[in-house]
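Below you'll find the structure, written out as structure tokens, and then a few comments.
With one protein chain withheld, the remaining protein chains of the complex are depicted in position.
And now, subunit A:
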């Protein structure tokens, strides 16, 4: 279902409508906040960069291109913005970050929920298992099941095509299932 709201919010923002900007801010701040926290692992850095990021968007609103859906644009640009700041603050180990596209997300035992199939694990073990996955699989999982983005939106954020997103997610699910069946053999 096309969201009429997104298109108009964006247009209104480009015209400098603060009211529209506040609606946009309120709808995306919570998701971007936890995304930022996952990347930077610092509350202070996340909140400071989000302030600067939204201010930056508002200041250059006239130069923004038209958008139908806002989420992918915000996630992509915020990630880029945050990584730049982290690089400046030497929070990143690799100095050559320009070539690094994928970030390494870690899941905590508190935030994973076991379902029927994964009930064999304790939460802690499931999070450990998730964290062992390749970083791009983890980012796709995070964006899909935590942030609630659509596969098409994830493909924009991660800069890969739709089919690759679906394959990446499927691969992660499959490898977890394999681990589960191995575990069941031994239990």
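Note that a residue touches a chain if its C-beta (ideal position, glycine included) is under 8 Å from a C-beta of that chain, and two chains touch if they have at least 3 such contacts; residues count from 1.
Assume contacts and distances are computed from a predicted model.
Undergrad: When one chain of this assembly is omitted, its UniProt record names it as which of these: "Aspartyl/glutamyl-tRNA(Asn/Gln) amidotransferase subunit C", "Sugar ABC transporter permease", "Spermidine/putrescine import ATP-binding protein PotA" or "Anti-sigma factor"?
TA: "Anti-sigma factor"
Undergrad: Which residue, A:70, A:86, A:130 or A:149, contacts the hidden chain when the whole complex is considered?
TA: A:130
Undergrad: From the listed residues A:26, A:66 or A:90, report the one that touches the chain absent from this view.
TA: Of the listed residues, the one touching the omitted chain is A:26.
Undergrad: I need the residue numbers on subunit A that touch the omitted chain, in ascending order.
TA: For subunit A, the residues touching the absent chain are 1-5, 8-9, 12, 18-20, 22-23, 25-27, 29-31, 33-34, 47, 50-51, 54-55, 58, 107, 110-113, 115, 130, 141, 144-146, 150-152, 162, 166, 169-170, 173.
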